[in-house]
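For this depiction, one protein chain was excluded, whereas all remaining protein chains were kept in their positions.
To keep things simple, chains are lettered A and B as they appear, and every chain counts its residues starting from 1.
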Amino acid sequence: VRFFWLLALVFFLMVPNLNAQNPEDLISDETYECLVCHESLHPGIVESWRQSRHYQITPGEAMAVEGLGLKVSNPDVPMALRDNNVGCAECHLLRPDAHDGTYEHNGYRVHTVVSPEDCATCHSVEREQYSHNVMAHAYGNLVYNPLYMDLTETINGVPVRKGDRIETKPQDDMTMAESCLYCHGTKLEVTGTEVRDTDFGTMEFPKLAGWPNQGSGRINLDGSMGSCSACHTRHQFSMAEARKPYTCKECHDGPDVPAYKVYSTSKHGVIFSAKQKDWNFTNTPWVIGQDFTAPTCATCHISLTTDTDGTVVAERTHALTPRLPWRIFGLVYAHPQPKSPDTSIIRNDDGLPLPTNLDGTFAGGFLIDQEEMEVRKQRMQSTCMSCHSQQWVDGHWERMENTIRTTNEATLTSTKLLAEIWEKGYAKGLPQGESVFDEFIEKVWSDIWLLHCNSIRFTSAMAGGGDYGVFADGRYVLNRRVTELKDWLRTQDMIHEKKK
Amino acid sequence: VRFFWLLALVFFLMVPNLNAQNPEDLISDETYECLVCHESLHPGIVESWRQSRHYQITPGEAMAVEGLGLKVSNPDVPMALRDNNVGCAECHLLRPDAHDGTYEHNGYRVHTVVSPEDCATCHSVEREQYSHNVMAHAYGNLVYNPLYMDLTETINGVPVRKGDRIETKPQDDMTMAESCLYCHGTKLEVTGTEVRDTDFGTMEFPKLAGWPNQGSGRINLDGSMGSCSACHTRHQFSMAEARKPYTCKECHDGPDVPAYKVYSTSKHGVIFSAKQKDWNFTNTPWVIGQDFTAPTCATCHISLTTDTDGTVVAERTHALTPRLPWRIFGLVYAHPQPKSPDTSIIRNDDGLPLPTNLDGTFAGGFLIDQEEMEVRKQRMQSTCMSCHSQQWVDGHWERMENTIRTTNEATLTSTKLLAEIWEKGYAKGLPQGESVFDEFIEKVWSDIWLLHCNSIRFTSAMAGGGDYGVFADGRYVLNRRVTELKDWLRTQDMIHEKKK
Partner (left out) sequence: VRFFWLLALVFFLMVPNLNAQNPEDLISDETYECLVCHESLHPGIVESWRQSRHYQITPGEAMAVEGLGLKVSNPDVPMALRDNNVGCAECHLLRPDAHDGTYEHNGYRVHTVVSPEDCATCHSVEREQYSHNVMAHAYGNLVYNPLYMDLTETINGVPVRKGDRIETKPQDDMTMAESCLYCHGTKLEVTGTEVRDTDFGTMEFPKLAGWPNQGSGRINLDGSMGSCSACHTRHQFSMAEARKPYTCKECHDGPDVPAYKVYSTSKHGVIFSAKQKDWNFTNTPWVIGQDFTAPTCATCHISLTTDTDGTVVAERTHALTPRLPWRIFGLVYAHPQPKSPDTSIIRNDDGLPLPTNLDGTFAGGFLIDQEEMEVRKQRMQSTCMSCHSQQWVDGHWERMENTIRTTNEATLTSTKLLAEIWEKGYAKGLPQGESVFDEFIEKVWSDIWLLHCNSIRFTSAMAGGGDYGVFADGRYVLNRRVTELKDWLRTQDMIHEKKK
């Protein structure tokens, strides 16, 4: 019996410190009131929130973290928010006048869509960085570019039969919202109010166009751009999740941007898959070697990392561009990164809204120069050097830049072939002032640079994923498509010859 | 020394209760006799079984579970089966007269293929539900439909050169068994007996045609349809495994039904990938928020789920259809779910064995009506509402139904183009009374609705997987294929014009 008590005591002492705070006690009165109903209405998101850091500690405590582990980057978080954990009310009641569609709800002025400006209340540095990210501008970069919108029309428009012709109905908003804008972000708008019978009586809510959406460049009801939950999913808003490559996969799985597929086939991805269960995805800063032994997407592109001595290897950046000299996503050709994250302002030498000219040269003035490219290359390579020698890294980089050149060259060849087709009138494009994307042979051309050259470049950039550079949408397929262009042209030539 | 003994005691008390039963003691004499030889012959499946719940407890104990955790749904399990765990003999000796091919084996009457009727001995409710599942009828739904069999001939038939023509040899049984029927299920038949020299002497076994197979609609030797091990793999028969999306991937990975690929790219799939290692896949009922924070396939389509208060969110269904208003898998168009899981009985208005007419309207009388669709929609949405507001869910659903309309419209346009091709005699199909699937341009048409419209609809239904709705077999590719149809027709027109 004595031993039983002894054992009980041992277990008692083994449980976490009883003086530790219970997060339930940190909940504000306002959030508590939300939970009274919403806990049973939406148990999934409430429990998800209970697994979050937002639930575990208060902003005041988070602000007290010293050194590189500090996550609340705003030193001036309002006093009123410092002593409760971050629950429903702390975000959905913030800045009520700033948001269109804020509504009265049981005595509170609630807004449905939390924006990066709300998050900036605590995470001001990250929000500022993200505003320089091309992804924050993803809505406008697509929608305000007439050439890209011509492309989306030929993707989302529905082909219909009119008499003996096929026409394309203009793309509708709902299709656009679940295709291109799913990732780019929709433009949210309040279109009215709707009265709904709920378990708790009749209630009135704003009606929102473009909702739901968590796209990276969403236009919010306070006019801000972006959605933090694109990568830090509601309502856990987890850093660990964003550090895993699955997060990026949601929008970068290909074949136009096959980043995830290439990564998971690369040596880095293979190591991640085999060992991730023993890695630490929550440590801040993220210690190379100790927390992980191969990079994920975030390691190279975003995260604050240090070596085992605590020396910073890379600074955190939610802008991404500081580490990116090249834009390997070809439009139409791969090119140096644009200077501004707002790419809708770019015009090439022919006045087209493209960062490159049709002959493959770069749109003057809108792209970063050699010197800036060199600075960014050094920043990126500092991560590589944590596991690789300079010679290894140089060898890799030289191959990548060679591949940028050769894929741009293949794109040029294809573009010339298409120009000949247009000239001969076999299809109607630029010379005829018509869409360059709406005919079969034009789509073969867009496949070449949009799917195949991009797949090859992503593979090259990640130094692996062999087949994504060869048989899986890579060089083997690229060359097949180029011969398809040639073959189609030759057949048309033969048919038209005999006409004469 | 005293401390050593104290420590030993602590550990002693920490091991599981010594009074707990040892599953080895629950093994029946019959199963014990099986194990004497088969444990060394097939260690993989024997150890797999040892990890199963079948091994851990007896049906009698399982029947004593109260409330939603009850898994043995038959209240009348035969007394003789209640006190041993469920081993080899308990299944393979059941109902020996019901199975064709039951054979004498060391004094026992054994059958190789365990059927859902055997499983129903304990799991009667699940078996009954599954008999209403279209997957249980998957063999007949394919094989008894002459139009679908025409399609399979053009898939499985081997092209051979005869003189200067290409003909297609009729598909053979072995090919059919490892292609379409791998998932649909084969028809098992006893074709004779075979004598084999084994380590334990000469033995006689029945020879089975269609074996091995674990397809969801397998025709068993007792005449029943289905295979529980399609999803609950032998010999662990695990609920946890079936709750993971990999199980569904085996037959739903695309591009005709790209459910897994779309899921793994959707927000739900991203969360699953990032967090599953901390989730509980064995708890019954499955508690939303507590056991998991994003749905898998099973969550939305099959599982019994509750909220954290224990209130049922969704009832378990092995039929699946109770939660499915639409059938987004187009044949040729997406359509309301069929009334009967036996779809081979359906005839459209032209007498073709299809649930839709060639103009996209629905085959009258065979499909569920609006009212039933509404009921099923509500059932499905109750799961969504565990994490999403009504407005979110409504917005999503409206987009999905819009996509059903637009993809059906694109299919109609393509079908009209093919009809013109047939009329002009450039290819031979319906008007000529020939196969609609065996020529190149017909395959372009079937790609459009079978691969691309389906990919788009699965992406829409899962509210994500952006690129599967766009560049990865989605709208971008759909429109390319439609222009390919047009382009082919135009080229043929030009060639035939000049003939005149």
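Just so it is clear, contacts are C-beta pairs under 8 Å (C-beta built on N, C-alpha and C of every residue); 3 or more make two chains touch, one makes a residue touch a chain.
Since the structure is predicted, the reported quantities are computational estimates derived from the model, not experimental observations.
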| item | value |
| --- | --- |
| Contacting the left-out chain in the complete assembly, out of A:364, A:431 or A:466 | A:466 |
| Sole residue of B:56, B:73, B:233 or B:340 that reaches the chain not shown, by the stated touch rule | B:233 |
| Candidates A:106, A:282 or A:483 - the one touching the absent chain | A:483 |
| Residue numbers in subunit A that touch the chain omitted from display | 6, 9-10, 13-14, 264-267, 269-271, 273-275, 277, 288-290, 293-294, 307-309, 311, 385-392, 395-396, 398-399, 402-403, 406, 409-410, 412-414, 416-417, 420, 459-460, 463-467, 469-472, 474-476, 479-480, 482-484, 486-487, 491, 494-495, 498 |
| Residues of subunit B in contact with the chain not shown | 3-4, 6-7, 10, 39-48, 51, 112, 154-161, 164, 166, 168-169, 172, 174-175, 177-180, 182-183, 194, 196, 205, 207-208, 211-212, 214, 233, 236, 238, 240-241, 244, 246-247, 249-251, 253-256, 277, 438-441, 443, 447, 450-451, 491-492, 495, 498-499 |
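The rule we apply is simple: only the chains that are shown with their structure count from here on.
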| item | value |
| --- | --- |
| Chain centre separation in whole Å, for subunit B relative to subunit A (CA means) | 33 |
